[in-house]
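For this view, one protein chain was removed and the others were kept in their places.
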Amino acid sequence: MSLDLGFWTLQALNALQLSMLLFLLSIGLTVIFGLMHFVNLAHGALYALGAYFAASAAAVGGYWAGFVLAPVAVAGVGVLLYSGLIQRMRKSGPMAQVLVTFGLIFALLDITRIVWGDLALGLEVPDLLAGRVALLGVEYPAYRLFIIALGLAIFGALAFALSRTQIGAMIRAGVDNDAMAACLGINVERLFFIVFCVGCALAGLAGAVAAPLLSVTPDMGLQILIPTLIVIVIGGLGSLKGAIAGSLIFGFVQTFGAVLAPQLASVLIYALLAAVLVIRPVGLFPAKG
Amino acid sequence: MFRHTPLRYGALVLLASAALFQAFTAEYFGLEILTEIVILAMLVIALDMVAGFGGMVSLCHGALLGVGAYGYAILSTKLGLTPVVAMAGAVAIAGAVAWVIGAICARSHGIYFIMATLAFGQMGYSYVFEAPLFGGDDGLGGIARLDLSLIGLDLNDGRSFALFSLGVLAAIYGVAVLILRSGLGRSLSGVMHNEQRMRALGLTVWRVKADVFGLSGLISGLAGVMAAQHVMFVSPGLLSWTVSGEALVVVILGGLGTLVGPLLGAAVFVLLKHEVGALTSYWHLVVGILLIAVVMSRANGIFGWIEARFGARIERRAADAVRDIDPREVKTDA
Partner (left out) sequence: MLETRNLDKSFGAVHVTRGVSLKLERGERRVILGPNGAGKTTLFNLLVGELTPDSGSVHLAGENVTALPVARRARQGLSRSYQKNTLFDGLTVEENLGLAAAIHTGHATTLRRDSLARPEVREIVAEVANQVNLMPYLHARVSEVSYGVRRQLEVGVALATRPLVLLMDEPTSGVGPEMAKGFHDLLNNLPRDLTLLIIEHDMDLAFDVADTITVLNYGEVVFDGLPEAARGSTLLKEIYLGSWEDA
């Protein structure tokens, strides 16, 4: 029985780790949607870029160099994207913006191939986190615990920033009604820009922390895109609560589905998404009623 | 609501002539490309019907094509049905699946609709990928083409198959135009312009959406059957969301809601893919940049741009010529 319990603890930790990775990705995407009303389909591509930047930097300066550099570099790419494309598309309506980012997926996919080649890159777990930790009666990789802790820390920081700081209040005002927020003297364009860059940085961070777990390949962005989109749609677009709830639901359904009903595992999450959309077409915790 | 303009007729005649010329003169490789274009054109007509005329931007049309392809493969190889019956069955299954998806997604709009259709598409993909009946990752082979020896056509010949596909595409185009110009098509345009008002006027909106989505699914299914017959092999990749995404790119590149534009888009897309693919392996970069350029130019795709640039002039000239013959027609279209 104790073995059984350990097994389930392990699965729960795995689920939590997957959830936190998805949370890092979905939070940026969902807040960008809440403010700017478009879904940045290239978000997954930015995550892949983050992994590549981390792998390259780690080859020179070790894991932590990549960990710090990847979010910064991806935020830099975000600045370029925002000023080059997104800003010019502000008045073109959400569909056009979605399509532009759809085009970006294709372009960034090949750009990573051109720069880093087709072969998968690897990234070592840093020595500090290389071992296993005894926790709740199981031995669990320290690195995966680190991801869980990082995700929770960022969730806490964002929850604090959104609810207690001035910029958080501005973001909430912008999500609620951007025209009204602009009337109140909030520089909405600047707010968009900051949020977009922070979202990109978090995507880059997610790529950097995911890199040692997976192999870094050009299509890793495409592979993570669909789960991320499922997370934000189940959770409800635009809200922090939705992002964390959606991430946890996805992580646990996916992990436990694979254990309990391997035949149905991959269909299960899509069926869940379909069910949510039928029962609550705007997701569980949408930013707007 | 769709209507033909002189420019659209002109483009159709040009495209049809080019296709026929290619079908009669091209060698093996040219015929393969032509058939690929024609089958993609069937799928994008189905997608344009719902996305361009009903505002339902679907990311499950690749999966619907896959349902048609796998339906045909299973019905003809595993159940041993004759190709004609298997074709009809596969198309019917794809239509039914599409109707159900359309009915369920009818309440969702915008990005939620896209996501909901994506979810159903991926559900089908994962299921086909994992269920042993469908051959998993390996797919299913040994698929026979339709036997048209009764009318003297051997479809195992590439040229005959290309011509046959062209015939099917022409029929699909005609049916799509009839649907869009019917009472149902008229209501669909109303729903796209103002769904709330259509409901307040007494229309059961979800039924209209589901019906059109189902009809579009029939066409996608037929495209899938043709794809299965073309390569005589089906694999899960047919249902992947990237197929739907590519179809959407083609519709956008060609011109959303013009029906003729996506045909042109299909030709441009496949030709570019082969031309660029021969030069570099970075073909996606070209598509990506092209898509971004087209969307940022604010033109409605290639054909939309042509219409905006030349349509008005040609129409005016045509209207002058027609006025003496049928003044009423000109007035109602003005």
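So that you can tell them apart, the chains are marked A and B in the order they are listed, and the count of residues begins at 1 in each.
The rule is simple: a contact is a pair of C-beta atoms (placed from the backbone, for glycine too) under 8 Å apart; a residue touches a chain by one contact, two chains touch by 3 or more.
These figures come from a predicted structure and were not determined experimentally.
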Touching partners, among the displayed chains, of the absent chain: B
Chain not shown: contacting residue from B:198, B:238, B:268 or B:306: B:198
Among B:36, B:211, B:246 or B:307, residue touching the chain not depicted: B:211
Of B:35, B:58, B:165 or B:187, the residue in touch with the unshown chain: B:187
Hidden-chain contact residue, picked from the options B:179, B:243 or B:260: B:179
Residues in chain B touching the chain absent from view: 1, 178-179, 181-187, 189-190, 193-194, 196-205, 207-208, 211, 331-332, 334
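Keep in mind that, in the parts below, only the chains that are shown with their structure count from here on.
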Separation of mean Cα positions, chain B and chain A [Å, integer]: 33
Chain A-facing residues of chain B, complex: 57, 104-105, 107-108, 110-112, 114-116, 118-120, 122-123, 126-127, 129-130, 241-242, 245, 248-249, 252, 281-285, 287-292, 295-296, 298
Residue ranges of chain A touching chain B (in the complex, touch as defined): 33, 38-39, 85, 88-89, 92, 94-96, 98-100, 102-111, 113-114, 222, 226, 229-230, 233, 237, 263, 266-267, 270-271, 273-274, 277-278, 281-282
